[in-house]
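The structure follows.
Part of the complex only, each chain left as placed.
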Amino acid sequence: MTTHTHYLWFETKKRQEIIDITDELEEQLHESGIREGFALVSAMHISASVFVNDHEPGLWHDILHWLEHSVAPWEPHRYRHNETGEDNAAAHLRSLTVGHEVIVPVTNGALDLGPWQRVFYGEWDGQRRKRVIVKILGET
Amino acid sequence: MTTHTHYLWFETKKRQEIIDITDELEEQLHESGIREGFALVSAMHISASVFVNDHEPGLWHDILHWLEHSVAPWEPHRYRHNETGEDNAAAHLRSLTVGHEVIVPVTNGALDLGPWQRVFYGEWDGQRRKRVIVKILGET
């Protein structure tokens, strides 16, 4: 059994942003030399997500619109958490809905994703330095 | 450490459908010979889910109703993704909400599920061939 650990850093220009990190994940898999196992990709923040979906900008727009209009509106006055001086309670609820981590299977030395599956970092409260852990566990 | 990989194929009759796959998962566990570890069950499509819940048809009805009326209505004109010629943006948002994968613990050679827990494939855009990967990692 081998493990390989790497941290990806982000500092988005916009407060909400969706970033395809599949290439970085593949690079880490090749560095690890692991051929069979699991790759955990997990946001290290409670106002961000990691998820698997489609590389299609129209869909990214739909996701951001849906998070604001259906899942949890930003409106700071709605939330008790924001009485602590924060304004990002909505980002926490968006992280709970979409999830903060995925496990990608590794088979024959490659990410075993379906034809349209890509891995994304979802920043729900950005414009500051944040991190994602990539931890791959398996056999070389 | 051993790994065992298997793909389940689906082609649902209805566009949305919920299918209990616990028996297929148990069969794969027995084939693997793994007694302690993790079983990853992950949809290989971005318009489907894998989740753990209750084997109760009334609840399956409630889930489908909730996805349409509360999580993300199908209405194709709502979504920018559908300007690509698709009509399934809602299926993507449903997959993000419910998730596309679960990890089931394996203890003493059995799925270590609670008394009412079963594993389901949630098809949110069916009537075509789709896949779920089962990847079990652990010790025999």
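Each chain gets a letter, A and B, in the order it is written, and its residues are counted from 1.
Everything below uses one rule, namely that a contact is a pair of C-beta atoms (placed from the backbone, for glycine too) under 8 Å apart; a residue touches a chain by one contact, two chains touch by 3 or more.
What you see is a predicted model, and the numbers here were worked out from it, not measured in a lab.
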With 2 identical chains placed here, how many copies of the sequence make up the full complex in this file? 3
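Following the convention adopted for this analysis, only the chains that are shown with their structure count from here on.
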Per the touch rule above, chain B residues touching chain A in the complex are 1, 3, 5, 38, 40, 42-46, 71-72, 79-84, 89, 92-93, 95-97, 99-101, 103, 131, 133, 135, 137
Residue numbers of chain A touching chain B in their complex, please. 1, 36-38, 51-54, 56, 58-59, 61-63, 66, 70, 97-99, 102-103, 105, 107, 112-117, 137-139
